[in-house]
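Here the complex is missing a single protein chain, while all its other protein chains stay put.
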Amino acid sequence: MAESRRYPRVDCGEDGRSKKQMKPGGLLLYALAVLVVIGGGMWAEIGVTEVAAGQPAQDEFIPLDSVPPEDQLPAAPLLVAAYSLLWVAVLVYLWSIWRRMITVERDLSDLSRRTGDS
Amino acid sequence: MMAMSTRTFGGLLCVAGAMFITAPILIASAPYESTMGLVQKIFYFHVPSWIAMFLAVFICGFSSAVYLFKEKPAADRLAVAAAELAVLFGLMGLVTGPLWAIKAWGVWWQWDARLTMALILELIFLAYLLLRAYGGPGSEKLSAGLALFGMANVPFVYISVNVWRTIHPTTNVLPSLSSSAPGMFGPFVWCMVAFLVLFVVMLTARVRLEEQRGRLEQLYLALER
Partner (left out) sequence: MANFFKIAWLVTRKDIRVETRSWEMVSTTLFFATSCVLVFSFAFVREGRPIEGAAAGIVWIAVAFSGTLALGRAFERERYQDAMRGLLMAPVERAAIFLGKLLAIVLLMAVVEAVIVLFVTFTFRAPLFRFPGYLVALLATGTIGFATVGTLFAAMLLRTRSRGVLLPILLYPVTFPVLIAGVGGTVALLQSEPNLDLVRFWTALLVLFDAVFLTLALWTFEPVMTE
């Protein structure tokens, strides 16, 4: 870091947070968002289990070239939840990079204007 | 370091998007697994997530080593970007895994070796990000040291499943996929490539953000003088 190259072997002390550092609030929000989605997925799963329990029991095996419809339904919400979570995670991350980039580039143009003026 | 033109970046982003949108079609056409049925299809996203995470972990580890010993700032920028991606893809793996497990094994989580070690890796790189956020000035070198130790933990993740008895599918599933279930191999490779392209796109974007931040720091310092 440039600061430490200027001031070698000095305790930098309790100064303000460097703009270079990631905002902790973003990390927390991200983690919370994932927790909410997991909670939603679990809630969906609990609802689905009740449906599956109400169906009649099978007393013979059916070959697995085509999966019987009774077996498909309970798994589908899980599958959908998994895929949508992936999409959400990727999109949220790309959006967060974009948002941080906007802030940094705005500050950069501000500063280069100021250094240009001064 | 990541001198990618905007056109290449945009192109790769479109490729990744297109591959992800068409992936469900391929996955739906793949054969069902005989014991796990529909829910096994999470495999097509779950395994590439973990592979992407390990890739990120190794990139972070190696660039941290370069930063520690050669003091190249570009290596540090790459390390931060890779660490964030490691946490992201690890999170995706840790979320899709239990969603698969609850149907296939009947439990959300199992404390077997592979899951445990994967969780540990996720925590290590979360700790990396916390250190960067709260460690104050000079935390670049410290987090580089942490990343090296994190990378050193990875071999134990991979060999552990072969040493322990566990209900997690063994590592032999993947290498034999092309011969044992050829219908699954194609979609799997498609998803793997899609994840890798997405990985490169996100890594480039994140490294660019770090570069801009570095420039901003330089400008602030120039202003102080």
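Going by the order they are written in, the chains are A and B; count residues from 1 in each one.
Going forward, contacts are C-beta pairs under 8 Å (C-beta built on N, C-alpha and C of every residue); 3 or more make two chains touch, one makes a residue touch a chain.
In this text the structure is predicted, and so the values were computed from the model without any measurement.
Listed residues B:60, B:78 or B:117: the one in touch with the omitted chain is B:117.
Residue in contact with the omitted chain (choice from B:59, B:115 or B:144): B:144. In the full complex, the hidden chain is touched by subunit B at residues 68-69, 116-117, 120, 123-124, 126-127, 130-131, 134-136, 138-139, 141-142, 144-146, 148-150, 152-153, 156.
Basically, only the chains that are shown with their structure count from here on.
The residues of subunit B lying in touch with subunit A in their complex are 20, 24, 32, 34, 37-39, 41-42, 45-46, 49, 84, 88, 91-92, 95-96, 99-100, 102-103, 129-130, 132-134, 136-138, 140, 198, 202, 205-206, 208-209, 212-223.
Against subunit B, in their complex, subunit A makes its touches with residues 1-4, 6, 12, 14-15, 18-24, 27, 34, 37-38, 41, 45, 64, 67, 71-72, 74-76, 78-79, 81-83, 85-87, 89-90, 93-94, 97, 100-101, 104-105, 107-108, 111-112, 114-115, 118.
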